[in-house]
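Quick one: structure below, then a few questions.
Omission of a single protein chain aside, the complex is shown with its protein chains in their original locations.
Moving on to chain A:
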Amino acid sequence: MLLFPQCDRERSVAMEDFWAIVLAGLKVWVCLIVALLMVPAMFGFSLGISETYMKILVKILEWATLRIQTVNKEQQILKSSSFNGLVQRDDGSMEEELRGLRRSRPKPPVGGDFTLSDCFYFYRRGIEDIIEDEVTQRFSSEELVSWNLLTRTNIDFQYISLKLTMVWGLGVFVRYCILAPLRIMLASIGLTWLVIGTTAVGFLPNWRLKSWLSEWVHVMCYRICARGLSCTIHYHNKENRPRKGGICVANHTSPIDIVILCNDGCYAMVGQSHGGLMGVLQRAMARSCPHIWFERADMKDRHLVTKRLTDHVNDKTKLPILIFPEGTCINNTSVMMFKKGSFEIGGTIYPVAIKYDPQFGDAFWNSAKYNMVSYLLRMMTSWAIVCNVWYLPAMHQQEGEDAVQFANRVKSVIAHQGGLVDLSWDGGLKRAKVKDTYKEEQQKKYSSMVVGSEEDRSSNSD
């Protein structure tokens, strides 16, 4: 009986020691984080830790790619030919292709003809589109040319070598056990600071100091969040940065776009007001500088939306509005149709192109597959987020150009800069069906080939 209290006391002493050690460790850990990560973020300089990490990572990935390629050569796996897609297409227009199909027939006196083989053109196009079309592939993640040691991007898994598997295993350990907890902590610190800081600034009266402070708080917190995702961002052409009273327009890949852009400047955001955690963030941010949050019911009223945006833009002291005209997340290989609403307001448009490097982490948010929380976790367990941001020169709506043409002009400039495919399909096709008017256009075009156009008929009858 006497032995047990002895053991208990020893055990409790051991436990106390253990907790003391843990506490001390935590203190050191927190001090390190503050010194190495938060202070640079607050003042905007860099200690070079992430650069070193990126260099090591690039070397490892290059080594992995070489290993995979050498093994593939040994096994003589057939490479696909030089098609840059799955099918070999003849990209002629409808007129050219049908003319070729009808070549063997004598040309009738009145322009226009029908043959049974006309349908071959439509069939071929249809089957090509079933195999690979331009639109549906934009709503899922891009396929990589070579594997980047993340399981999620591994498409046809082959066992290559023991070394590669060990490196992969080490990568899993580093990403999930070291980097992810660190990043989660940083992100929460960043967001908490954002709420506290902006609320505090909101209590100040409306001096110039207030707006300066509010910008500083915003940028600092976004920098901490960016560290929380291991973002490496390269900004190009900073002289074209959006200025007050303008509208900033960018292609949309994920919610992280906001963090990326706000690391280098302050913007007024536009969006739906949410409840819960997002709502807290939104209200806090709105206290320190004006953002535009809409109630869900108001979003349907286009005039109300346009009026509020116009009022904000016309006030030259307010921050530039940040808008993503695609309306939905696209997978960063293309730019889809820009909704014309933001281009009808009439302010100066500052286009921005954002291109992520998929080698280090896939930033696309597939909202059908992942909800916000699992998406953020995936971001935090990737290697890093690397992206390039190009600020493009300001654009204005020209004389005689309507909103749709203006939107297309801006879109092609962004697509050209970012190296993305310029599509005119609507991003809303992710969830909705295509309108019948497009089918009717195709039918009209074909009809003119069957009966001949009006000019042919009238000129022939003269």
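Following the convention adopted for this analysis, a residue touches a chain if its C-beta (ideal position, glycine included) is under 8 Å from a C-beta of that chain, and two chains touch if they have at least 3 such contacts; residues count from 1.
The criterion applied here is as follows: contacts and distances are computed from a predicted model.
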Omitted chain, identified by the protein name its UniProt record gives, among "Integrator complex subunit 11", "GATC amidotransferase", "AMP-dependent synthetase/ligase domain-containing protein" or "Calcineurin-like EF-hand protein 1": "Calcineurin-like EF-hand protein 1"
Candidate in contact with the missing chain, chosen from A:V13, A:I49, A:L209 or A:V450: A:V450
Hidden-chain contact residue, picked from the options A:A35, A:L277, A:M372 or A:V434: A:V434
Residue touching the undisplayed chain, where the options are A:T52, A:T115, A:T192 or A:N237: A:T115
Touch list for chain A against the chain that is not drawn: 88, 100-101, 103-105, 114-120, 122-127, 129-131, 133-136, 425, 429, 433-434, 438-444, 446-448, 450-451
